[in-house]
Structure formats: C-alpha cells, structure tokens
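A single protein chain has been omitted from the complex, and every remaining protein chain is retained in its original position.
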Amino acid sequence: MTRIAGGQIDRSRTWAFTFDGLPYTGHPGDTLASALLANGVRLMGRSFKYHRPRGVIAAGSEEPNALVELRTGARREPNTRATVAELYDGLQAASQNRWPSLRFDAMAINDRLSPFFAAGFYYKTFMWPASFWEKVYEPIIRRAAGLGSLSGQDDPDSYDKGFLHCDLLVIGAGPAGLAAALTAGRAGARVILADEDFRMGGRLNAETHGVGGIAGADWAAQAVAELASLPSVRLMARTTVMGAMDHGIYAAVERVSDHLAEPAPHTPRQILWRIYSARAILATGAIERPIAFENNDRPGIMLAGALRAYANRWGVAAGDHVVVFTNNDDGLRTATDLSAKGLEVSVIDARNGDEVTGSAGSLGLKSITVRRANGRSEVLRVNALGVSGGWNPNLNIASNHRGRPVWNDAIAAFVPAPDSVSGLTCAGAVAGVMSTHAALATGAARAVAALAELGRSVTPMDVPEAEDAPVKITPKWYVQSGKGRAWIDPQNDVTVKDIRLAHQENFVSVEHLKRYTTLGMATDQGKTGNVLGLAIMAELTGKTIPETGTTMYRPPATPVALGALAGRSRGPEFKPVRHTPSHVWAAEQGAVFVEVGYWLRTQYLPRAGETTWRQSVDREVLQTRRSVGICDVTTLGKIDIQGTDAGAFLDRVYANTFSTLAIGRVRYGLMLREDGIVMDDGTTARMGADDYVMTTTTANAVPVFRHLEYCRQVLWPDLDVQLISTTEAWAQYSVAGPNARKLLQKLVDQDISDAAFPYMACGAITVCGGLRARLFRISFSGELAYEIAVPTRYGDAMIRALVEAGQEFDAVVYGTEALGVMRVEKGHVAGNELNGQSTALNMGLGKMVSVKKDAIGRVLSQREGLTAAGGLRLVGVRPVDPARSLTAGAHFLAMGAPATAAHDDGWLTSVVFSPHLGHSIALGYLKNGTARMGERLRAVNLLASTEVEVEIVSPHFIDPEGERLRG
Amino acid sequence: MIINHPLLGPRDAQEFVYLGDAALIHRPDGMVAGEDAFHDYLYLRDNPAGLHRELWYHEQGDRSWLVVTRHTLTHEITGVELARDVARAAGRSK
Partner (left out) sequence: MADHRLKPLSPLGHANPLTETVGPVTIAEITDTALASLATRIGHEDDVARLAAAAAIPLPGPGGHAQGAIWAAFWLGPQHWMIEAPFATHEDIAAVLRTSFAAAASVTEQTDAWARFDVTAPDLPAMFERLTAFDLRGAASGAATRTVIDHLGCYLIVRNPQTLTVLGPRSSAKSLHHALVTAARSAF
C-alpha cells in the first residue's frame, strides 16, 4: 500500500471496488485514480494509436491518459477520466483499448510500427485505390479506432434540463471563486458558485500552505459552510460550467448521481443547466503542463502538481523514490511537500541546465536518465517522476466567443484577453495571478466590480493572510534528444516529431497544425500539452509564441454525456402528444392512429375480419359516399379574426376576396406568400359583421398565425384586427354523405334544411337540447357535408352522440386515409400539392387571384416565370390498365421518350386507390396539363423500377358538377 | 441570446422566431408598384457584418413582432422596439 498520512479522505470507512476484475479498497473522498494509486496500481490504460502503457498524469479534469470504462451492463460508460470518477462502494471499472489484457496488449505492435503512424498517416496511406475505401480501409480503421466501447443498450438513467438565474455566476470554487462568492453573497446578491469537483476549495485542498492562519483546505471548508448559510447563494458542486453562450447564458452539467452506484428512484443522473447570469466571474485556476522528453509517457510519470495533490489531498504516495523535474519554483513545492511526508525526493531543475532525457520500465517507470549541466548522464532508479513546465491559465471558457488568448511573459503562458466574453471577468490563476493571496484579492475585487456594474455597491471581503510567492519560471518545452519519441499530446499520441513533420510539410499555422497532427483534438482538448506543440512550432518557424498564436476552445470544456443534452426528450417523451377530442372513443374502438406533427389522429378504424388497412379504408369511403361518415377534423387550425377591418384584412392576406362575403356564409380561401407561391388554404366563415373564423391546414396552423400577426403588426399596423387561436377550444367533426343532414338534424336543435342552411352556410346553433355549437356546411369529400363544432370538453360526448344517431343510417367513422382518398377523388389539393413550390395557376385555381385589390403575393404571382404558357397544371391521372397501381412521385414521360430529366413532363403528387372507381387514381402536375386531357403518357418511377401507361383526365373523379354538395 | 423585450424585459431568444431584415416593413403598395419593386423588396437584402435591424417574433411570449438591432459579428443587441411602432413611425397605417 502506498497510503500515507493526512488528506481529506474518511479513513473511518472503507469501500470496496474492482479494476479489471481485481478487488481493491478505498475511502470516501477518493477518486478512482487516487484509490488505484493508493493500491499501487499505476498502469491504467493504453494509448489511442500506439497502445502504449499509460498511467495517470493529472489529478483533475484535464487528465488525458487514465480513461476507463465505469460500471457494467447498460450503465457502462467509456472514456471516463479516473481522476474525476468519484469512488463509491462497489464501483466497477475496467481499462480499455487493449486486448486481450491491459498488461499484454496485442495491438501494442502498433508501437513498433510507429514510423508508419506519424502525423498525416491516414491522409497519406488510405488514398488509393479509391475502391478500397469502403470495403477495406474503413472497416480496418473502424475496428482499430476509438478507446472505450459503448454498452449497446439503452441508457437506463434519466437526465433533466433546467434553468437558473443569478446576479453573479462564479465558475470555480478555488480561493478566487470563494472570495468572489463570499463578497457577493454577503451583500445579498443572487450568486451561483459552480465547481466541477465534489469538494470545493480548488488547489487549497491540494496544498499545504495556510490561509488566514489555518490550513487552506480548512479555510475553504469554512468559506463553503458560510456560503451554504446564505439564502441568496446556491452552491453547485459536481457541476461543470461547460460553455459561455451569448448574453450571460452559461451551460453547466451537474452530476447529481454519478457518485452513486445508481441514481435514486426518479432522480436524474445528471442535469443540464442553462444559467442566466447578469455577470460572471471565471475562476477556473490553472493547469500544469509537462516538459516533453523521450519516453515521457510511462505510468509513474505525472505532473508535479498532481503528485503533490495525491499526497496532500488523498494521502497517497505515487512512489517512494521520487524525482521532480521542473523549470519553475512551483515544482519545488512538490519536492518540499513530499519530502516532509518522509519520501525520498530529488530535484532536476532545468534552470540549472539539468535535464531528464529518457525513462525506462515497460509497464511502469523504473528509472530515468538525467543529463547534467556538465554533460554527464546518469541513470536514477525512481518509481515516480513529477514534471512541471509551468502552469497554463484554464481559460477554455474565456475563448468561447473567439477572444484570442494573449501571451504573458511573466508566467510564460497564455491568459484570456480582456473582455473576451461580454459580462465575464477573470480572477485568480486563470487571469494569470498565481499566488493564493492574489487569487483571494482578485476574486473579491472582481465581485465588487461586477456588482457595481449592476448598480450595487458592496465592500470586498477582508483578504486573509496567504501565500504570495511570485512566479519564477524559465520556459522549457522539451528536451533535445536523439531518435526517440517525446509525447506532447499523450491521448492522441502526438509527439515532438509529429510537430516537426507538420512543419516540414508546411502545416505551420496553428489551426493546420492542430488538424494535421490531431494535437489537442482528443477528449481532453490538449489542456496539458497544447502549448508545448505551439512552442515547438514557434521554435521551428523562428517566430515567437505569440506570433505563432494559439487555437481557441469551443464548448464543452470537458466531455458531456449525450444523455444530458437530450434531457427528457427521449423515446415516447421526445415530443408532446396532442390528442383529438375523439381520442378516448377511438381508442376504445381499436382505431389505428397516425402521427401528424404532434397530433395523434385516427388513421382508420379496422373492423372484425378486416386483415389489411385497404379493406378498412375502402369500407370507410364507400360507406360515407353511400350513406354518411363522421371524421374528427379538430386538428385543422382555427383562428378567430375580429375587428372593424377584419374583412379588409382578409382581402390582404387571401388572394381572393372576403370583404364581400355575407354574414353566415363560408368561402374557400387561398393564401399566397409574397413571392406568389401558395402558402396555405382553408375556409373562412363570417360569423358576424366583424367576426370571422379562419381555418388553416393542420400543418400550417402555427406558421399562418405568425404570418397574420406579421401582416397586422408590421405591414398594416392601423388595421383594426384582433387575432387569437381557437384550435383547441372547439371539437370539430365532419359529417359527410347523402344522409349527413338527416343524421345531424337528429342532434341539431334548429332547422338545417337546405333552405334554412344552404351550401356554404355557417352559424351558431345548439345541439342536444341547448349546448352552444357552430355549424359550417362545407365539404372536403365532395359529398353533402357539414362540420359541427362543440366546446372541446363535449367532444367525447359529441362523437358518441353522432355515432349513436348515425346507427339507423349505417354511419361510419372514418380516418385520415379515407379522408385522403375522398379528397383525391374530388380533386381537392392538399399537402402534396401545397408543396411550397406551386402557384394558384399550377393548382388550377388561377382565377381565384383577384387583381382588383392588393394582397400578399398577388404582384409576384403574375411574374412571367410563374405564368408562362405550358407550365405545370393540376390534372387527374388513371392507369390505362385498371389493374395497375400508380405510385406517387412517378414522373410523366411522353410515350417513347427516354427517361431523363430533359424529357420530364411533371409528376404524380398524390395517389390513392379509389374504391368508388375500382382502380388506382392520382393527382399530378403536368406541363400544359389542362390542354392534355385524354392524352396517354407513361408514369415512370425509376426508384421503384415501375412504368405505367396512364391517361390524363380531369382531377374531379366524382361529381364534377358539384351536385352532391348542394343536395 | 437574450432579447430585452420593450414590454416584458429580458427574454431568452429561444422564445422567438427569426424572420430577417426589418426592411420588410417597407412593403410597396401592390396597387401601385410593379413586379420590379416587389422583386427588390422581397429579394434584395443588405447582409452587413455589423449592426443589423431584424424582425423577431415573440411566438412563445406576447406575440409581438419586434425590430431588434443586433451586431451580426458579436450578437450584441443595441436596440429592441415594437415593430408596430417602427412601422407606424415609417408611415405605415392601413
């Protein structure tokens, strides 16, 4: 065991866990990484490309190496960083990207083949022959690619999304963040303090120096306790702010249950928060970077600050023979701290000219080679090496809005540019001020400044006494050596050589360098090693680092589970459902439902003995045409249009005229877009002098309403028109067929004889002894038909009453399929014809466009290109051989014409089987179609390899004179 | 993004539907203007890398159409007005 004294773990409790099936123990407060190290496990994974043995490098979320699979079964999660995986009793973890075992990995052969796998390998190798790509190369690459593997099962956990509001969002709960939160929270500001760690305090938990006379970790605990007592402060541990959106909105993922074996019932695993902040402070600290040298990727070689964190926070000695290789004073702290814990430590300080030039140990570090300033080399037997090349501000979020970081010579690192993100300021190490005291002071000062911008005057907290050492660093990026490989991006296996190769091949821009070598493109986004690559490129090109530049970061700052982005929108909850008023009844009848947008509509209602949908649909159509059918048409959009200018308004939004419509009458309306294309159609009823009810197609209810609001607010702001949707307020049923009137008259309290209620009449009525209702004598089927509307709460009772009243007529309830059949038989246009490309002229409705008034789309509908002779016209189509069936989408071709686009004459838009006619029929758009009645053409469908000889006929397959409607 | 609604204060842009250039307010009179005028009105748009006046519709809110002045590079919003007021000020009426 390598557990040593101290740390913030609860030694009174011991938890069992497994790694690759072997049992280990740890304590509450451990991460998987600290617990594995405490058990002497250094080898935790294999690298991506070369399958090199790897161990943990860091102690935080920047970890590039120690990626493991957590949990088993459906909850298995690949590529989880062991450094942030909170230990729990019973945790099961496994290494990944190895076969058959972590210690012996057959794919390690790649390491021997490394000369072939240099930067650009894929681009250069898999070029030719082209035919090899799909069958040979891609399968090989896919098999070799990736690290962990998915469970292949549905995620059993749930995820929430949520919204939070605050005056001040503080990102990071180290000394700077705590000071900012205390300053703002004590003043009563609404503060959210978010930290990705389960224990707030940041580096204070990992250091030995004190704050205000007590241990830093204790000071942090006290600060957190005080913040928890402030009602306006929300503390969010285990919460990663992953990106800055616009205008003070931040995205954050809270890991609610990841520290448990599984979430409590009904509790989400994670929550994706959308945080609305008036101001934000970035206090995400800094991330240490290594110095590259040959074979610097062995398990046991880690960042010096991580080595120290494991010892101080978790009471773990990663080795008992330790060397620290540093170019700055902070590295020396590791030596001091570890030495104080009784470990044997020596320091190789690059500033003295000493360097580590290599390492040995096949599955873990056994020795290093050191080249002294005097040129002499020696081999040191060590089992832990801490490397420090300096600290990079963790500025990920500050660059989300393209604010390019700027170079700071004093700390030899990039810092966020001022005002990189509007409303966000930086405090502490992320701002480039590296001492604890400066972190506390800037945290307090930034909070004061942020609240001042919000008009609140607050006093900063008294900054306690704390470590205030200056940064002393001499930049050193890598150790010159011979032929070996020195890693700078261990996760993507990018080495110093790859940077040289990129330079040699002229990929010298940082953006090209990144994409060519994949530097920084792994799940860790190169948080530890990116700057090394830039520095080496700078050296190769003879430029400075600031001249070379740096890439920027996009959200997310750390990997996010897709489940968190999906939230509750999964499976049947992907979208809400809209139920029609007849749904309960229809479900009782065994109806088959179809999704129409959010709506669930009755598609058809099978009866006993029917084995195909066609049997049901044919019966519904024939029964309706023979006697009477009932259909729920509630889903059509209904818009109440009132006001003294309502008629004038309708004249502007419809191509045809409405101001002349008599009270108590309905008219079919055609709505155009300003470009002259048909937008929607439907009937509008004039219920009173200033009172109209417009219907829209089901699909366009929302866009049409939006358009009408646009017309009345933006185009004609003084028209006296008021709008409100009433789609949901009324249950509306179509009653169609020769017996429609007889059926309805049994329910309607008033006289609805043809004289009292003629074709296209509408009005307020009562039904069933006094219920307020509306009746419209309109028809989509071509039959004598009415639509009757009752308040929605009576929709269920109404369908039952209609069915009961219809029994003596053998009435049928029909669904959307029969509805579609009957409208095609009647030649009415619908969605397939209203395709966003068609004009009124195309639809055979050209005469509806009034030229006597200004209306949306009128002028441009008359454009030459839209009105040219020979354009597409709506036609009816029947197969010459009635036994053949047509397919929608088939194209018209003249007899004998080759099936090419040049000979295309149009296409079939809607196809149904007409039980009335006993064969397949269709509507279609045909060039010069009106003049081609009786002509024979071919309907060719190259996708289905079908070709049917067809005859062009009138689109009105039944009752072309409309006698049934007026019956 | 956040749109500071003139009546309701700051609201998430997710509640809005975007239409485009606020020049759409200046629709020609269809009884006077011809195809060319409508062509220019409908299809010719400035596409500035900078401040842009745009129509947004508060569909999941009070259903007001707004004219939002937004910087297309930074998303900074410098002005939000009720489109009806803007239209009236531009001389539009019935």
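Note that the chains take the letters A and B in the order they are written out, and that residue 1 is the start of every chain.
We adopt the following convention: a residue touches a chain if its C-beta (ideal position, glycine included) is under 8 Å from a C-beta of that chain, and two chains touch if they have at least 3 such contacts.
Being a predicted model, the structure only gives us computed values, none of them experimental.
Q: For the chain not shown, which residue from A:622, A:729 or A:888 touches it across the whole complex?
A: Here the residue in touch with the unshown chain is A:729.
Q: With the full complex in mind, choose from A:266, A:483 or A:847 the residue touching the hidden chain.
A: Within the whole complex, the residue contacting the unshown chain is A:266.
Q: Out of A:110, A:420 or A:642, which touches the unshown chain?
A: Of the listed residues, the one touching the omitted chain is A:642.
Q: So one chain is hidden, and I want to know which residue out of A:164, A:211 or A:398 touches that hidden chain in the complete assembly.
A: For the chain that is not drawn, the touching residue is A:164.
Q: Considering the complete complex, identify which of A:578, A:625, A:858 or A:891 is in touch with the unshown chain.
A: Residue touching the absent chain, from the options given: A:578.
Q: Since one chain has been left out of the picture, which residues of chain A touch it in the full complex?
A: The missing chain touches chain A at positions 158, 160-165, 190, 265-268, 271, 274, 276, 568-569, 573, 575-580, 583-584, 598-599, 634, 640, 642-644, 690-691, 718-720, 722, 724-730, 766-772, 790-798, 801.
Q: Which chain B residues would touch the chain omitted from the figure, given the whole complex?
A: Considering the whole complex, chain B reaches the absent chain at 7-9, 12, 14-15, 59-64, 82, 84.
Quick note on the criterion: only the chains that are shown with their structure count from here on.
Q: Just curious, how far off is chain B from chain A if you go by their C-alpha centres, in Å?
A: Roughly 28 Å separates the two chain centres.
Q: Using the touch rule from the top, collect the residues of chain B that touch chain A in their complex.
A: Going by the criterion above, the answer is residues 1-2, 12-13, 17, 19, 24-25, 27-31, 33-35, 38-39, 41-42, 55, 57, 59, 63-65, 74-77, 82-84, 87-88, 92-94.
Q: Using the touch definition up top, name the residues of chain A that touch chain B in the complex.
A: 245-249, 276, 401, 422, 645, 648, 674-675, 702, 706, 709-710, 713-719, 853-855, 858-860, 862-863
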